[in-house]
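Below you will find the structure I want to go over with you.
In this view, the complex is presented without one of its protein chains, the others remaining in place.
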Amino acid sequence: MGRITLDKVQKAFGEVEVIPPLDLTIEDGEFVVFVGPSGCGKSTLLRLIAGLEDVTGGQIRIDGNDATSVPPAKRGLAMVFQSYALYPHMSVRKNIAFPLRMAKMEQAEQDRRVQAAADVLNLSDYIDRRPGQLSGGQRQRVAIGRAIVREPSAFLFDEPLSNLDAALRHGMRLEISELHKRLDTTMIYVTHDQVEAMTMADKIVVLQAGVIEQVGSPLELYKTPRNLFVAGFIGSPKMNFFHGAEAAKHDAHTIGIRPEHLTVSTTEGTWKGTVGVAEHLGSDTFMHIHPEANPSETITVRVGGEFSATHGDTVFLTPADDNIHRFDADGMRMG
Amino acid sequence: MATQHSRSAARIMMAPAVFLLLVWMLVPLSMTLWFSVRSYLPLRGGDQGFVGLENFTRFVTSSAFWPAILTTLIIVGGVLLISIVFGILLAMLLDQPMWGQGVVRILVIAPFFVMPTVSALVWKNMFMDPVNGLFAHLWRFFGADPIVWLSDASVFSIIMIVSWQWLPFATLILLTAIQSLDSEQLEAAEMDGANPLARFAFITLPHLSRAITIVILIQTIFLLAVFAEIFVTTGGAFGTRTLTYLIYQRVLESQNVGLGSAGGVYAIILANIVAIFLMRIVGKNLDR
Partner (left out) sequence: MARAVTTQRKALNTTLAWIIGLLIFFPILWTILTSFKTEAEAIANPPVFLFFDWTLENYAVVQERSNYMRFLWNSVIIAGGSTILGVLIAVPAAWSMAFVPSRRTKDILLWMLSTKMLPAVGVLYPIYLLCIQLGVLDNRLALVVILMLINLPIIVWMLYTYFREIPGEILEAARMDGAGLKEEILYVLTPMAIPGIASTLLLNFILAWNEAFWTLNLTSVDAAPLTAFIASYSSPEGLFFAKLSAASTMAIAPILILGWFSQKQLVRGLTFGAVK
């Protein structure tokens, strides 16, 4: 079981309040991603749940029991750190067995569990090596192995993929998702990368300055961002925003339209502009267009497949009306 | 960043070290301060009561005080000058590519590990002895009269002995600092048309300035306290009585504890002036 409830949880470092009182419920078996720009308090929130930091106020409940002042080891949670935090002086086997050794588990059971974890994560070939002799991806697997042997009620991941190169990151992303499906255990995952959030999460928690901006499934956040911050943060490339006259036409203070919701034509459309940069990927074409009305601005457009245009070409853009997001003067979603 | 639990554990684990050092500092220090305002002659009547600041004025006005200060300054300044100048030259030489670098390094550093009493005795007898010392042999070989080093050139001799011990320290630290200099900086300067002398003056020396400051401060603190080298060689005679040695003589040799303690307070103040500068640098380094 791994249902985690945060009730008015609050954190201040001295005078500085990093997390104002906050409520959140994480259901058993859910894959929850905390996402936000660096310094938004997402890692602090994770460390509060882990027990590595004290809460300044409020209550943390795990499976209904108050865990607010329970030491980290007794919370039944396992954590995978950004730097992997492997013990450099121990072999892979000993690293994975360490939590079991601390729990004074019988040697035979320790061996059995370590072997099982090694099999799941394909670690058997280098089980007697030291972390220093492993590649980044292998270290990552050892860190995960160390977490799963404990059979925790929830896993905590603190930006686990940020030290890997792009290709490896994609592979590990799939592995972690698959692990979640197989173990069916609650996972809380912190990242600043919205792509990781979108691809892995059952539920995304978007944080900014310690405040939860929106909680929802990836598609909910994509389709109905609650405010300008979420709208700009979720989705890649970023949503285009328009103020003033264009927004007024839709009775809004600001309107937003995603690059993939604009159609491009060389002959006619709502807005006229010139191409600044066109990026041809084959599968997609991204164009950065300076509108005629306001050439200092840039509108990003995504067209599926190849669209032949180069710097200086004149193009016309037309937004898909039902995909226009409207925001009021406070930046909140309208309608 | 940590939990309440680990913070209280930290306080408990720090307590023994902090407590011991606190006692080690406060008890003797307050005793010294207490003695310094009393007339205290253990062998001649013991504690004869409060005398105010008399000890402090007597210590400063005694005929031995200013010569001792001058000797201290000459010895500290001389050793600093020798160890810094030759330290820089030697560090730059050792930084060059050569065969057997590791061995040379060890040869140069070795004197630092020699016990002060040993180095003082070896220099005093085997090198500076006016009859049988190596220097005497050397002088005679060139037809000169051997110098009676420890009485005729006593301060210079002490400076030589102490420099021999501290030059390795300066060299080692400056070498470490030089090795941390990015060689691309020097290459960039070379591309910009700087000759070797200019490269030294504008790149290497500024890079070394922090290390030099640290060497000066740390050595000053140790050099102000030089004791064994004088104790073993001249016993403070022939103008080699430094402030430290003067206080030692007042306290243990002539058993005038009040007067010696007043001198001790002066020594503490002097060391603290140097220490403040050193701590500033070390403290700044902590924030990184």
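Per-chain numbering from 1; labels A and B assigned in written order.
Methods note: a residue touches a chain if its C-beta (ideal position, glycine included) is under 8 Å from a C-beta of that chain, and two chains touch if they have at least 3 such contacts.
What you see is a predicted model; the values in this text were computed from it and never measured.
Q: Any idea which of B:56, B:149 or B:164 touches the chain not displayed?
A: B:164
Q: One chain is left out of this view; which of A:20, A:58 or A:72 touches it in the full complex?
A: Considering the complete complex, A:72 is the one touching the chain left out.
Q: Could you tell me which of B:64, B:153, B:181 or B:232 touches the chain that is not displayed?
A: B:232
Q: Sort through B:53, B:134, B:198 or B:237 and give me the one touching the missing partner chain.
A: Residue touching the chain left out of view: B:134.
Q: Touching the absent chain: which residues on subunit A qualify?
A: Within subunit A, the residues touching the omitted chain are 50, 52, 71-73, 77-79, 81-83, 85-89, 98-99, 102-103, 146, 150.
Q: Can you list, in ascending order, the subunit B residues touching the missing chain?
A: Those residues of subunit B that touch the unshown chain are 2, 6-7, 9-11, 13-14, 16-18, 20-21, 24-25, 27-29, 31-32, 35, 90, 93-94, 96-101, 103-127, 132, 134, 137, 140-141, 164, 167-169, 172-173, 176-177, 180, 183, 210-211, 214, 218, 221, 224-225, 227-228, 231-233, 244, 247-248, 251-252, 257, 260-261, 264-265, 267-268, 270-272, 274-275, 278-279, 281-283, 285-287.
The working rule: only the chains that are shown with their structure count from here on.
Q: Can you list the residues on subunit B that touch subunit A in the complex?
A: 1-5
Q: If we count contacts the way the header does, which residues on subunit A are in touch with subunit B in the complex?
A: So the residues of subunit A touching subunit B come out as 13, 47, 51-54, 71.
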